[in-house]
Structures are given as structure tokens and as C-alpha cells.
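Apart from one protein chain that is not included, each protein chain of the complex appears where it belongs.
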Amino acid sequence: MKKIFTTLLTVSLLFVLTVCSAPLTLSSKASGNEIDTFIIGTTAEITTANRSEYNFDVISGTLSQLAPVYIDGEGSYHPLLCDYSTKDSKTWTLTVRDGMAWHDGTPVTADDIKFTFEYLDTQGEEGGYAERFTEIRVIDDKTVEFELPQANPRELANMVVVRIMPEHIYEGVEDYTTVPNEQANIGCGPYKFSRFDADAGVVEFEAFTDYPDGAPKAKTVTLKLYDNPDTMYMALKSGEIDMVYKYSGGVDAGVISDLEDSGNLTLMPVSNTANSAALILNNNTAPGNDINVRKAIASAIDYEKFRELFGSAYAIPSTAGFIPEGTYGYVDTPVLTRDLDAARQYLEDGGYTDSDGDGFVEKDGQKLSISVMVRDDKPDHARYAELLQTNLAEIGIEITLDVQEVAAFRELTEQQRSQQAVITGLTAFGMAKNQGLAALYLWGENPMSYGQVYDEAYKALLDKADAAASMDEYKKAAAEIQEYYAENLPAVALFWDAHVQAYNSRFSGFSADGTFGILNVQTWMDLAEAQ
Amino acid sequence: MPGDTVLMLVGMDEETVTEEQYAYYQEKTGANRPVMEQFWDYLKGICTGDLGYSYHHNADISSLIAARLPNTLQIALPAILISSLTAMVLGCIMGMKKGSPAEHAVTSMQIIFDAFPSFLLGLLLIALFAFKLGWLPSGALNSIRVPNGPAAAFCDRLKHLVLPVLTLVLGTIPSKYLMICNTVALQRKEKYVLYARSRGLSDTYIAFRHIFPNICQPFLTMVGMNVGFVVSGSLIIENIFSIKGMGSLISQGITARDYPVLQGCLFVSAVVIVITTLATDFLCILVDPKVRYKVHEAQ
């Protein structure tokens, strides 16, 4: 009986493995210059593949949906869907480029652009679209004018993420999450949405051959969804996928050396204008309001150690100006370095001494103790705080860790503003908001102000940036703001790291986009595969 | 529970929500009605199959569960079957041989396997079979290009199920095996075993034909419990193999604090567990011949 059982088991196992063996590798085959399929792996969660889904919207923004303009890796703007012009930075004119059409054949018109801005306001999307403008005027079927209440030379920064929607599909639709995928995902980009297979975990895009700049190089782009990053990296190394993608990010620092060893992968560092490891003191309460304390802290941090422990091979030292290189308007400011003697001097200047010999300094009987708040969904931030604790203990400042759930973190920092300091990551988009240069996070009256700076001098500089009528004027104001940061140190960047992109070495032709990374329309046009 | 109910249900932030939006959603979710009324509506809904709506997923919870439950079942049910049978066979054979070098080896191996975390096991299997040897796919339930025809598509699905099922099987055999092995070893001292031996029956035959019927009840209970809990899915397996099942649905519901989803899933789980436990108990009773015949005689 045992024999029967085991033979049955072996036979059925063999059956499953051999009879059903169909080749399952999907390596992209090149025929001449064309690439059959390009496979991208991602751990972004996509469950509906509908435009209303955030992760899907972001990725389709690199493939099938177009914004009016794009920003390149150096911070300059270029036309994408539209050509643009402005005389006074107050009125902006967008003209839809020739040949732009929706994937169902209808041409893209200026009405679509106006419709998109007005429609997005009704759908509860954050940010305010049409409401920022005094008026949006359609001039002819290709041209539309946007009029601002006051001049803003950086207005294009806001346009970069507005992916234009087809009016003929969304008009009259109350809730855009209800539009079925085949229609919802119609765009005007070089790829059109083909299908979403939840069981196979793939989203497929087909080349849109009527794209005015020419057909994109890969016939199909497949997005393979992974829940587990380890599996995904294994797939990258074995060639099952051609690259991994993470919006506003790169591969995890820990796997970089492993991927390098694989031998068939290219690692491309892309500049990162976010501040992913920022220590921001509350400049409005003690002890953050004491500049001596801030300077002491900035001099006591072991920046090299931070880069060594948490950064990749591409990590670079941060500067006192708090704004990473690659940001528009960047100027050089002194590099932040560790100088324990200077740090101790600052503390002394501020009147902090260790009179009771417990290893920590006090002033007026109060121990200098700072509570640093971090989010519990970012375990790295807690580790940064721990290293900070060790660093500052050497000059006698006590750091305590306060880990909060995301909701509570937001409540405390945005409503109550009672925290003494936070360690958090600032996104590139957030850094560029309002006047840019992290103003969103630092000026006291802003809703997300971790820094709580109410200094009139700072306000004056921000106003100057607002009032700039040209990019040159803006750059001057930006330089002054960075100098202000270097002088006053309201926040400290612990280290800066490039986003490292990883792809199979067979491919070339990637270029970096300031918003989306190396997946963008230019890449699709230039992509090539070695034989 | 932290946070405002309405905002939690809808997934918006306090800072960005406007007064009108808040009032609108409060009306829509019915959070401003008395608690008993809300509860009564919920109970009524359950009877008609309406488990509520999830704003995080933008879908009816019943359709979410209906989409994910089959995926979980496709992995869990074969796994339970295979692991129970294997554990039974191996446990019976080794239980009779308890104390022998063969049994020591197998039991030690099982104990080591038991200590293996399932995610490690899964990753090792993927690394070996999917990437190094290329025999099996590394995840998902279907290939990117599903072959034509029902037979080929079925094979494709089967191929994708092999590794997740194998991972689950290897992880769940040890505990069952140990229980059966020890129980069988104890039964060897029983009189009917001695008598069976005196009739010249082999140890293997005795293990399966004589001992197993006597230890059927605890075995059935064990399998029954496994089946009951299958609905909650295995989060780790689903994560490693990128399969959308109940495990990930529940865990996402926990991290996103999507209470309606959790309520729906746990309700379905509870119902299934109660039903299978009842069924198992009933089956256990039936298996006992004394009960069967008493019932028979009473008629």
C-alpha cells in the first residue's frame, strides 16, 4: 500500500513538472533596434490599475499620461504635452503640440487642459488646481492661458505633475474612481494601457505608434508587481526583470553591493533633491530657539558615520544650506563637519555647563534634554536618532527618542506643534513647494512646519522669492535663503544620498527626469538593447 | 481606538479635510446615527451578503473577499491535504519504529524544519527552483502570458502553485508529524497491537490498519482546525510569492486601520471556523463505532 502511494505521488509530481513545462522566460528579444518587451519590477502596491489609484497614477505618468511640461535632471523645464511661454510670469500660455492625440484617436485640445484643472478640484485631490488661478482662458483649440493673481516665475513646478485628462471621457462623471480601466487609462503618452492581470501581478502597456515624436523603442512595457523586495531583487539578478523602479527613490542601500556583484547590472546614481534624513528643531520652543544649541548640535554630529552606516556608496556630505545640489537655485554653502571643540564652545557661550557632573550640561538648573520625534513606519529614522543620541552625548546633550504612529505624528507636529525636534524625510516635491527651498517645512505659519521659524528676517527673504518676476531674481533670493540657513541652522541634513537606479546592462539610453526618475518619455524614445 | 471614526473610515487627514467634506462623509458613512441603529443595519447587511464598503480599497468588502479568498484556498487547501497525509504516513511508519536510528534521523530533521522560519524557507525555495534552476515561476498565480486553452492554463496555474504550496507544506508537516509519531509510539503498548503482532502482521500494516483508526479522532481534530483557520490566509507566503490573498488583506487592514475590512474578514473567518469545528466534532463522533451502533440500535 505504501508502494502504491509513493508511486502515485511521484507520478503526479512528474506529470505536473514535465507535461506542463512550457518555456516561461520572458526575456526581451531584440529585433534590429526594437525591443520586444521591457519588464519593470516594483514593490509599489497596485490593486485596481485605475487612474484614481495613487501608485498606478504615478507610474502611468511615466508611460501613458502626460503633463504639460517636464523638468530634467538639472532642474530645467521643457515642453512635453505643450509648448509654453510667458512674458511676465503672471500669465502663462500653453499650446498643445502638433499631433498629440488620445489613445482612442481623438486629438488633444486646449479644452482638455482647462477641463483637467477644473475637474481635479472637484475630486477632492490635494493641492488646488484651477482655484489658484484668477482665470483660465481657452484661446483656440490648441491654446490656453492661465492667469495667476501675482507673478510666479516657478509656476511650472506646479504644472509638472498635472497629468491632463480627456474631457470627452470624464465630463459629467461625478466620481472618477468609477470609470472602468479601459476608459480611465486613456492618455496621450507614448504608451497606452493594455491590461491589468491581478493574478499574474502585471500591468501591461503597449507602444502607441502614432505618438508625434515617433514610436517608442519597446513594443511592450510590462510592470511586474512584487510584494516582497527580496524576490524582486533576485528576479533582477537572474534577468527575469530588466529593472526595478521606485517613485522618488532608488534601490535599497543595503542591496547595492549585492547587485554590483551580480555582474550583469548597471547602477546609475540619480541626483536626489529630497532631504530624506533631516533633523529639524522646533525653533519656536526651548531649547531649539537658542541658536547656540542649534550650532552646537550641528557641530557635534558625526556626519561621516551617518554616511558610512546609512548611506550608499554614493552618499555625499551635506552642507549648512540644507538644500541639496541639483535643486534649482542651489548655491554652495559650508560643508557640515564634526568639530567637538567648537560644539562645546557654543554650549559654553550659551551658558550651558555640567555643574553636577552627570555627564550632561544644564542651564538654570535645567538639564539640556531634547526629545526627538520619529514616525514608527520608518524604522531608519529611529536608528538615525539613536546615532544622534550617541553623538550628542559626547558634548553633554541628552537625546530621548519619541516614536509615534503616523496619525499621532501628524497631529502632534501639525496641530499641536509641541515637539522639540523631529527626524523625518522631506520629499523633493515638498521641498519645492511654496517658495521652494523647504519653506513649506520651515516657515512657522505653514501647516506642515516642523521648523516653526517665525523670524521676520526669514519672512522677508521668502517674500522676496515670492515677488521675483524672473528666474534670475528668484535665484538671488534663493541664494540668500540658503545663506540664512547656513547662518541660523534651523534644520540640519544628516546626509545626502543619490537615488541609485538598477537595470540590466543590456539596456542603455536612460535619462533622468527631475520628477519621475529614469522612467520618462525621453527614456522611452532612446531606449536601446545591446545584442 | 485612536482617530476620528469618520476620517478613519474614509482615509482622509484632519488637516486637509474641509468642513463640507467632513459633513458629507459623516452623512455617507452614517457615523452620526445612534450606535444601535448602525449595528442593526450591519446585521441586516450581513444577512444579504453586504459586508460594507472599504474606502481604502474603493470596493465592496464582499467583492474584495470574494476575489481574494479563492487565491488563499488554492494554496491552503492542497497544502493542508498534502501535509496532513504526509505527516500521517511518515508519523505512522516512524512511530512504530520509535527509538530506531531511522526514526531519530527523521524526527531530528522534522524538528529542524520546524525551527525554520517560513519566509526563509520560501526564499530558499525560490532562489533554488525559480532562479537557479529555472524550473518553476518565482511568484504570482499566472504567467504574464497565459497559454491558450483550458488545459494549458490549468497547468500554468498548477506550476505557480507548486512553490507556495511546498513552502506551506514543509512548514506545517513537523508539528503534525511529531504528534502522530508520538501517539503511535504510545499505542504500541496496547493489547490489540500485541495480538495483531501475534497473528504475524507486519509493523507497517499494524500502523496503518490497526493503530491509525484508533488515533483518528485527534488527527481529524487537528486537520479540521487547520481547515478552519485557512481563511485567515498565510501572510508570509502571500508576501513572498506576491499573491493577493486573505492574509495580505487582513494585514493591510490592520496597518491602514481599515476597520470595515477587518470586520468583514474576521466575520467570514469566524463563521468558517465555527462551521468546520462543528463538522470536525461531528465527524469525530461518527468515526467512533460505538456511537454509530448505538444510534443504529436506538432506531
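General observations
The first chain written gets the first letter, and so on, giving A and B; residue counts start at 1 in each chain.
Quick note on the criterion: a contact is a pair of C-beta atoms (placed from the backbone, for glycine too) under 8 Å apart; a residue touches a chain by one contact, two chains touch by 3 or more.
FYI, contacts and distances are computed from a predicted model.
Among the names given as "2-oxoglutarate ferredoxin oxidoreductase subunit alpha", "Nickel import system ATP-binding protein NikD", "cytochrome-c oxidase" or "CbiQ family ECF transporter T component", UniProt records the absent chain under the name "Nickel import system ATP-binding protein NikD".
Contacts of the undrawn chain with the visible chains, over the full complex, involve B. Although one chain is not displayed, its contacts with chain B can still be listed: residues 99, 189, 191-192, 194-202, 209-210, 213-214, 216, 289-290, 293.
Convention: only the chains that are shown with their structure count from here on.
With each centre defined as the average position of its C-alpha atoms, the distance from chain A to chain B rounds to 39 Å. By the touch criterion given at the top, residues 1-2, 5, 16-17, 19-20, 22, 24-26, 47-48, 52-53, 124, 126, 177, 197-202, 204, 222, 224-228, 230-231, 234-235, 237-238, 240, 405, 407-408, 410-411, 414-415, 447 of chain A touch chain B in their complex. Within the complex, the chain B residues that touch chain A are 2-3, 13-16, 21, 57-59, 67, 71, 89, 93, 123, 126-127, 130-131, 134-135, 137-147, 152, 155-156, 158-159, 162, 204, 208, 238-244, 248.
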